[in-house]
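Of the protein chains in this complex, one is absent; all others appear in place.
Labels run A, B and C following the written order; every chain starts at residue 1.
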Amino acid sequence: MTMIFIFLGLSLLLSYVLSRKQPTLGAYFTIIASLAGLISVYLLRNSVGVTESFYYLNFQITTIGWYFAMILLTVYFTSAFFNPFWMDELIYPAAYNSLYLLSLVGTIGLFFAQDLMTLFICWETAVWSSMLIVQQGKSRQAAWVYFVISAIGSMSTLFAVLLTMYLSGTSEITGALTYFTTAPVAGALVFGAFILAGLTKIGIFPFHVWLPLAHGSAPHTFSPVLSGGLVKMGAYIAYLSVAVFPAYQVFGDSLKIQGVPLPIYGLMILGAASIVYGTLRAIQQEDAKRLLAYSSVANGGYILIGILMMDQMAFAGGLMHLLNHAVASAAAFLAIAAVAKRTGTTKMSELGGIIHRMPITYTVYLIAIISMAGIPPMGGFVSKWLIFQGLSEKGLILLATAAAFGSIGSYMYVFRPLSAVFLGQLAPKYEHIKEANPVMVTAMLILTAMSLLLGVLPNLVLKTIAKIQIELGINPIIVNGTATLTENGSVDMLQVFTVFGFGFLLILILFMVLPKSRRVGLMDTYTSAEFIHTPELLHYGHSFYAPFERLYEKWPSVLPLYKRMSMKLSELGEWAESFFFHPDPNRAVLWIVVVAIVVIIGGAQ
Amino acid sequence: MTLMNFIYGFLAVLGAFVFQTSLTGINRKVTARLQKRRGPKWYQQFIDIFKAFSKSSITHGWVYDFGAIMALGGIAATVIFIPVAGMQAFPGLDNIFVISYVLAVGMLGMAMSAAGSGNPWASIGVSRALTNMLAYDIPFMVVVFTLIYQHNTGSVSELASIQQGVGILGWNFFKLPLGGIVSVIALFGMLGKKPFDSFIAPAEIASGPMVEYGGKQLGMMFTLHELMTFIEVSLILNLFFGGGETLLIYMVKYAILYTFTNIVSGVMPRFKIDQAVTFFYKVPLGLAFIQGLLVIYLGWGY
Amino acid sequence: MWSPVWLIVLPLLMAFISVVIKKQQYLLLNLSILLNLAVLYLAPQGMVIIGGFRPPFGISLNFDRYAFISLLLIQVLMLFATFIAGPLAKKYGTVLLVLLAGINGMLLTNDLFNLFVMIEVVSIASFIISTSNGKFTHTFHYLILASVGGVFFLLGAVMVYAYTGTLVVQGLFATLGQLPNAISLIPMMLIILGLAVELKLMPVGSWAKNIYGNSNVLTGPIFAAVLAPAFGFVFGRMMGEVVVLNPITGYTLLFMAIATFVLGELAAYRQKDLLKTLAFSSIAQSGLAIILFTLNLPFAAILLLINNALAKSILFWVATGVSTAYETSSMKGLRGVFYNHRILGITFSIASLSLVGIPLFLGFYAKVTAVMAIFTTGLIWIPVVILATAIIEGAYMMKWLLQLWSPAKEGHLASTEEVPEKREALNMTQIVAVCLVALILFVFGLVPQRVGRVLSVASQAEISQVETVAEGGGQ
Partner (left out) sequence: MHEVQKNDRSLWEVVGDYFRANSIWMKWYCTGCGAIEMPPTMTSRFDMEQLGMGPMATPRQADVLLITGYLSTKTLRRVIYSYEQMQDPKYVVGFGSCTLNGGIYYDSYATINQLDKYLPVDLYIAGCMPRPEAIMNSFGELIEMIKKGEAKGWKHYKENHEWYKANQMDSLGEVIIHDEFHE
């Protein structure tokens, strides 16, 4: 395992050197490096429990860590296919390539960390290296907000880590965190600080502000990694703080709602809030990438709720949703990136009809959103289904409602780019664009195939998740052949897929038997017999859900709150500057006297 | 999974189509009678559909056709999942979430096909249809969650059979009256019956998603509508009205429920789409929550 | 032969010679620093008594590990600072020599009155150096404050002598501790306030804003990387050997330090000027060091001072170099300059990441050590404050990094056309020198534990006094 880190470390140096010579070469090298990482981590699947140390960093292979690392590596690997084609858009291509691999090292290290310090070091490495990548995108502001929100999480983790190490006297994760079974009060503090990091990184309401900014304006090749990959670091922290950290014991005495302790329930409510908020905001967006970013907020809510449930179904659903969302979201972002590469924009109202020029990209996007919206037979369905079953089994009706809202709301927002970017009228300026090049297509097809595979044979993954559940001592999800069984329901996705295919086949036959249709142009549509010659005018891409958006357009947004907070801090700084750091020495002398008097009066008593 | 399953499945689709299409024809007569007209023949709906199939057609590109096939295929598959009077082509696949999400495949296909036509009205219609879906599905889902919590099963056939055998008072509609009312209101939304039919407003947006369809695609859309109606009414029937002990009882109950929605919608005006959302989130969602809280926290309904 | 006295005498001697042979003052300066390093390496550790009198009467120098570490840091940074400042350093060669002598004296002396003299020497030298930017008003303000501080310190020393009859630093706290609270209170307060001016502690550190904020390639690093740690080390020595805190003085000092830290960071957060940002950052960091010294956690404080000195020196070199070359230090004017100066940019990034305390750098180790150490005092709210403030610190440092690296307009991809026209900020040799310091910082970051082992010996030398404010305050 240490070898993997050393290898990746060396390859990031190598990619820097290569990129200095020829940026594209270095970018191709990132593909190879991440593939090598992927394969070597995959080969570790049977060596659970192995511990290795590298200098003062200690690593251990765990099933969950392996699972997370595989997700991350998949996303990094597939997104790397896009790197070579964006090199000319970046002003620091060499830095991009090496930071790309550095953030990969950081994230994988996080998942394999055996002690808290390693955990934190890897966490921060991933954060700052990815921040420097985001910076190369369209907005410095975005990178900055990303860093600041992450810093809130980082600092609270650091606090939790250090306090844990101080109190428990050990830094080994499991040992240190289980110490709190005996110290619930400190435990609550540590839990709060710890989970805060998870919340900021997953992008849970109200810490979601960085997602739309960073995902929306990061280089197109890195947005999939941010959304599909780095957000999952937060999920890992959430996992640690509820599964490894004995959260249910620590809060054992608190008020329980349907068997869930109140603080954890409160966090779930936050998850539910981010589902609802993310959904509503995603519906409003005009930019495809920002829309997908808000969808990551919503999906983060599912993941958080699932993980916090710590039960047979929802927990498995949450863990599986991680993978499903990573794959689907990466595919969707990549598809949008491919479109942006050809058209130069991600604004939905400026696009349209791209399907007629980029059909494969369209298919990729379609399958991705089907998975993201949780429609069978794609992966997203299984995980959402498990979460629904888990929530309704416990009777957590508010959360279940939010989950349902997010699920059905997601039809609305995922359909929007589908309709506005890919379907509808093709603008003449995009008449001559071509399909994405084969390298990009390969990456997208890998993800698409994964989405489908996960949907049809979810048990491939659920088996691993069951293993994790057994390790944690909770009732594992039951996997029987192709059927997935839970306490209150079962589903056999292969059968569902077969039946769906059967229905599709029936109708296909019907369609083929009937007379063939005549192909007409896109502009030959019913327009109340009005002649329209400008395709752009006949394209419905702007304010897609106007009547619905109107219902909540006046709702306050969270970002201004942060801006105001930042402004208040600045003002406080200004006040301090003018009050205590005034250049006039008279004031300083006055202050000396004041302090002296205060001390003397105080000390005399 | 044997060949017989697939044959049963095919028969189920066919049967559902014939039954629901006849019922639609009868209901067109019912509506006509409401309006003091004679109305068409009871088999008029068949004629309409077959006529559409018999005409020539156009296509706006592959997604236009693919979407239509995917829509009807998805819906046909969903029909196969629906348990009718305890009968199922594929036993064990009748989880409520599976059904309601496979249904979404059809809807997505239709939306895709419609938007693929390049007609902005189609997109507007789709946007309204999806908004409408968000409106009616949430209250309905709350009720569904309550049901699953109460009976500890997500299987539609099991939920139906639990209600049978104790007469009419065993029905969830009477055990959970608020939830029952909510789901019947939601049924109006699902079926696109007035007052929730703004997404196909013919005069305003030229029948919305249907605007570009003609010929066989139009026929497919009509078929789709019939099958979708079958699924939705069956769902409510199974969940709240005890399904049916025998096929005949099932069909009679079904006919009554469907005719009821039709009669009510016959005297209704139309909500704007945002009004529909506000309505669903005020009244039915509120009722559904009250029902849910009563069941979950106060144990009512056991 | 190899006596630490040389550390003071040699620069002073050279200073006199340099007055005579003006042309060679730069050479003499470098020569004396190099010789000092040799002395440092060769001189045996221990108490050195000058003139044969025993401690209470004669002047003695305390050359222990603590002094060794601080002197080493100062000599090295002084060497680099004079080397990189080049022509400017040539002009101020004599003064720099005096400054060096003063600082070395300050760090070595074991006598309160001597300390005062040395502080005055250092102050005067630094006044003169600070005039090199031509802003005499700022120097004048600094002069006034430093003089007031000096007087306070002198008064304190006199009172200490009056009460105890001795001025020997080592072990003075034991004598002072026996005095009644009300009596020891005032000299302690005077000493602390006197040092507070140079330490840039909150109400009296206002001079730093303009001195640092208008610094050039000489003054910036000298003030931020040489003077600041020097006074930090002196303060540490005072806290360890002399100052007796009671709850009032202790908490006042603690709150002043925390306020300096928090408000300094906040003030830095709002700056739109690179040098001013760094100025307030220095103020804040010195606040943090004082917190640690006050809580009697010298190890963490030394780590922090070293990290800070190394990081700040790099930041100031790069910042002053760039801002002189581009004739602006505003955020807008410097946007994207690192595109032209990649190596400087990388060193600047390493320094700022280390300053903020990002893992893989020395600053992280310092921060972790500090927080862990504070946990042992039981004051859990202080780490909370420190970490919360670290967010603000990270925020503005990152803002600067982003601005300096990326020339892009907001909402657009960066293009090379927006990069300001390239000008020479530092020449090749200077860049190599900066890189060397950055390398030191980077290597320290890679092997923090080894650094820590070396330093922990030094910190143990400093702790004669075990009582902390927290324990005192808790009573």
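Rule of thumb we're sticking to: a contact is a pair of C-beta atoms (placed from the backbone, for glycine too) under 8 Å apart; a residue touches a chain by one contact, two chains touch by 3 or more.
What you see is a predicted model, and the numbers here were worked out from it, not measured in a lab.
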Where the missing chain makes contact, among the chains that are shown: A, B
Which of A:Leu262, A:Ile509 or A:Ile532 contacts the chain that the document leaves out: A:Ile532
Contact with the hidden chain (one of B:Leu159, B:Ile185, B:Met210 or B:Ile231): B:Met210
Listed residues B:Ala12, B:Ile26, B:Ile58 or B:Ile162, member touching the removed chain: B:Ile58
Missing-partner contacts on chain A, residue numbers: 524, 526, 529-534, 537
Hidden partner interface residues of chain B, rising order: 28, 32, 35-41, 44, 47-48, 50-51, 54-58, 202-203, 206-207, 210-215, 218
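As a convention for this text, only the chains that are shown with their structure count from here on.
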Neighbouring chains shared between chain B and chain C, ordered by label: A
Chain pair, A-C or A-B, that carries the greater number of C-beta contacts: A-B
Gap in Å, rounded to a whole number, between the CA centres of chain C and chain B: 76
Separation of mean Cα positions, chain C and chain A [Å, integer]: 43
Interchain centroid distance [CA atoms averaged], chain A/chain B, Å: 35
Chain A: positions in contact with at least two other chains: none
For chain B, residues that touch 2 or more chains besides their own: none
Chain A - residues contacting chain B, complex: 258, 353, 355-356, 359, 362, 366, 370, 373-376, 381, 384-385, 388-389, 391-395, 397, 400-401, 404-405, 408-409, 411-412, 415, 418-419, 423-425, 483, 487-492, 495-496, 498-500, 502-508, 510-511, 514-515, 517-520, 522-528, 538-540, 544-545, 547-548, 550-551
For the chain A and chain C complex, residues of the former touching the latter: 56, 89-92, 117, 120-121, 124-125, 128, 131-132, 135-141, 143-144, 147-148, 151-152, 155-156, 158-159, 162-163, 165-166, 217, 569-574, 576-577, 580-585, 587-589, 591-592, 594-596, 598-600, 602-604
Chain B to chain A touching residues, read off their complex: 1, 6, 9-10, 13, 53, 56-63, 65, 68-70, 72-81, 89-90, 92-93, 95, 97-98, 101-102, 104-105, 107-108, 111-112, 115-121, 123-124, 126-128, 130-131, 133-134, 137-138, 141-142, 144-146, 148-149, 152-155, 206, 211-212, 215-217, 219-220, 272-274, 277-278, 289, 292-293, 296
